[in-house]
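Apart from one protein chain that is not included, each protein chain of the complex appears where it belongs.
The block that comes next holds chain A.
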């Protein structure tokens, strides 16, 4: 009992009425003891089985097999193996192809300067960082990258993660918890979907880029809130969108989304994985593209595995928001930090972004030109619908579903491969929130010349005939 009185000392500082708190705790203890006794004596029907009966049940139980037999043929079985460097060209299964499949939009994979600094980095830091950020995994290059990213985006702070997917799926549940409400575009990518699952918040999907639908949902929520103001005062509200949607290649309607968010007090989280380095005059992404103050969005989450041509990801925003992830971002705290060589590669990529704005211009030109070429080709348009905005470096070709024109995407892709063009259909799992429509995903690389683009169109035309 002396132990107990030690424990309660601090209470006496707060409460004048020591006696009452003591009584309260005594009751709690009594209840606890009662509960323990009660629990033991509870005659639970099932627990009364004898040893033999239990043994019989156990021997009778047969589990399902751990895994169901996998399909005989699937893209997951490394059917298309590349070799060597990935850049404007890619070697797939021994065939040298023009590359319209990697997300290296700016063609930074071919930059010698990045390569040489990555090598220097290996000579200084080795390969792995051998520890999470908290435990001697913070290398000075991580701090440099974070600082540079924040400066590049004109924001206060950035955190770097070791993996693009985990950046996005860790950032969301660091803030959104059970009881919160998240409004989400129904076409968001899988990493966001997993983040939403982990948050356990209430998720409300609105139709893809449909502002009316979103506003309706918000109005409904406002009505709900007015009924229960106490609960509403505790319910955080978030809006999660993508700058350019991976699954459709369309830009979000940011101006409208921002004004709705201000009106209904939502915090906006934007996944800028594709738009970072590709949109806006300086490649700062969708906020720059729409000329919206970057502080109007609360958090920007980005993968470094696309335009920045490295590995990992980062979140950037005000310190108030971002710093929280250093203790609450699961993928940040509990995983080894990004290998220093890849961090250095990302820093160099940022150097290039900062010093050579023309790259972004060039990329946007190639994207728009190619978009026009696709639209102009009757053969392609007879067979496919083109999804995506003209400025987007990701374009989807969906098969038109009119009877005899239905072709197997796989055969088109392999035909293209034999004509030295590497393209890929979009990989999806069947557990996506909204069943995706199969499509060919074209990833545009800045290094493609006009001749290349015409060649791509020609090959595509030949492949679909």
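Heads up, the rule we're going with is that contacts are C-beta pairs under 8 Å (C-beta built on N, C-alpha and C of every residue); 3 or more make two chains touch, one makes a residue touch a chain; residues count from 1.
In this text, contacts and distances are computed from a predicted model.
Novice: What is the protein name, per UniProt, of the chain that does not appear here: "Cytochrome b-c1 complex subunit 6, mitochondrial", "3-methyl-2-oxobutanoate dehydrogenase (2-methylpropanoyl-transferring)", "Cornichon" or "serine C-palmitoyltransferase"?
Specialist: "serine C-palmitoyltransferase"
Novice: For the chain left out of this view, which of A:236, A:415 or A:455 touches it?
Specialist: A:236
Novice: Which listed residue (A:145, A:162 or A:301) would be found touching the missing chain in the intact complex?
Specialist: For the chain that is not drawn, the touching residue is A:162.
Novice: Who touches the missing chain here, A:335, A:364, A:377 or A:439?
Specialist: For the chain that is not drawn, the touching residue is A:335.
Novice: Contact with the hidden chain only, please: which chain A residues?
Specialist: Answer for chain A: residues 3, 6-7, 9-11, 13-14, 25, 32, 46, 49, 54, 57-58, 61-64, 66-71, 74-78, 80-87, 90, 92, 101-104, 109, 114-115, 118-119, 122-131, 133-140, 142-143, 156, 162-166, 169, 174-175, 189-191, 194, 197-198, 232-237, 265, 267, 295, 298, 303, 305-306, 309-311, 318-321, 323-324, 326-328, 330-331, 333-336, 338-339, 341-342, 345, 422, 424, 426-429, 441 touch the chain left out.
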